[in-house]
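Down below is the structure, laid out as structure tokens.
All protein chains but one are shown at their positions in the complex.
Naming follows writing order (A and B), and every chain is counted from residue 1.
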Amino acid sequence: MMLEIILIFVMLVSAIAAGIFKDLLNSIIAAGFVSFIAAILFYFLHAPDVAMAEASIGAALTVAIFIIAIRKTERFEEDEKSD
Amino acid sequence: MEFIENYLYYIASFGLILIGLYIMLIKKNLIKIIIGLSIIDTGVNILLITMGYLRNGTAPIFSKENLLPSRMVDPIPQALVLTAIVIGVAILALALALAIVLYRHYGTLNVSKIRGLKW
Partner (left out) sequence: MRKVISFILLLIVATGIAISLKEIPFGETESKLREYCLEHGIQETGATNIVTSVVVNYRGFDTLGEVTVLFLAAIGLSAVLYRDKEIERKKGRKSSLILFTGCRFLFPLILLFGAYIFIHGHLTPGGGFQGGAIIASGFLLTILGCWRWVGINRSRFKVTESLSGIAFVVIGLIGLLYGGYFLLNYLPKGTPNELFSAGIIPVIYIAIGFKVGSEIAGIIDDMVRSG
């Protein structure tokens, strides 16, 4: 029980951090971490098929595709001076 | 404490959906908006699997001969979520390809500077 509470808290903090970082590489790694903890949660909910799919597709291939897309465009988010 | 024990996984998926929706609505960089879409996807999948959970249940695989089928968790949401995860990655790949072509054409990824996308 305690383990699940800690994991879910870390997952929510990491999701908030994915929206705050200015360097897009950090943001992508935080989103990959959310996916990785979701794979662990799927194991606790007795769903091994879905855990394997989420770990291989969500945590590995999504991050790879995002990093290739960053390389073809810009890496840093623009600073917002005025809205 | 009773509240947390009963609704813990619901709080997780509810929080992820709200955070993803916030990132999609407020941020201005196109790749950040797509990251928000991916977070919403993960949240919805957690919600679907949580609906099929049975307390003190086991995974729906008959590995040994005599396992009671009445103590197994629901296998139908797991099949649907398997489909949803793969479709999520396909959507992400296509969205990023469109973002690359937009950058090639306009030179910037800021949503408020691209004509036709600002609101």
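Simple rule for what comes next: contacts are C-beta pairs under 8 Å (C-beta built on N, C-alpha and C of every residue); 3 or more make two chains touch, one makes a residue touch a chain.
Please read these numbers as outputs of a predicted model, since none were measured by experiment.
S.K.: Could you run through the displayed chains and say which ones the absent chain touches?
M.R.: A, B
S.K.: Could you please point out the subunit A residues that touch the chain left off the display?
M.R.: With respect to the unshown chain, the touching residues of subunit A are 48-49, 52-53, 56-57, 60-61, 64-65, 68-69, 72, 83.
S.K.: So which bits of subunit B touch the chain we can't see?
M.R.: So the residues of subunit B touching the unseen chain are 6-7, 9-10, 14, 17-18, 21-22, 25-26, 50-55, 59-63, 69-70, 72-76, 78-80, 82-83, 85-87, 89-91, 93-94, 96-98, 100-101, 104, 119.
Everything below uses one rule, namely that only the chains that are shown with their structure count from here on.
S.K.: If we count contacts the way the header does, which residues on subunit A are in touch with subunit B in the complex?
M.R.: Within the complex, subunit A contacts subunit B at residues 1, 4-5, 8, 11-12, 15-16, 18-19, 24, 27-28, 31, 34-35, 38, 41-42, 45-50, 53-54, 57-58, 61-62, 65-66, 69-70, 72-74, 77-78, 80.
S.K.: Using the touch definition up top, name the residues of subunit B that touch subunit A in the complex.
M.R.: Residues 4-5, 8-9, 11-12, 15-16, 19-20, 22-23, 27-29, 31-32, 35-36, 38-39, 42, 45-46, 49-50, 53, 57-59, 61, 73, 78, 81-82, 85-86, 88-89, 92-93, 96, 99-100, 103, 108-110 of subunit B touch subunit A in their complex.
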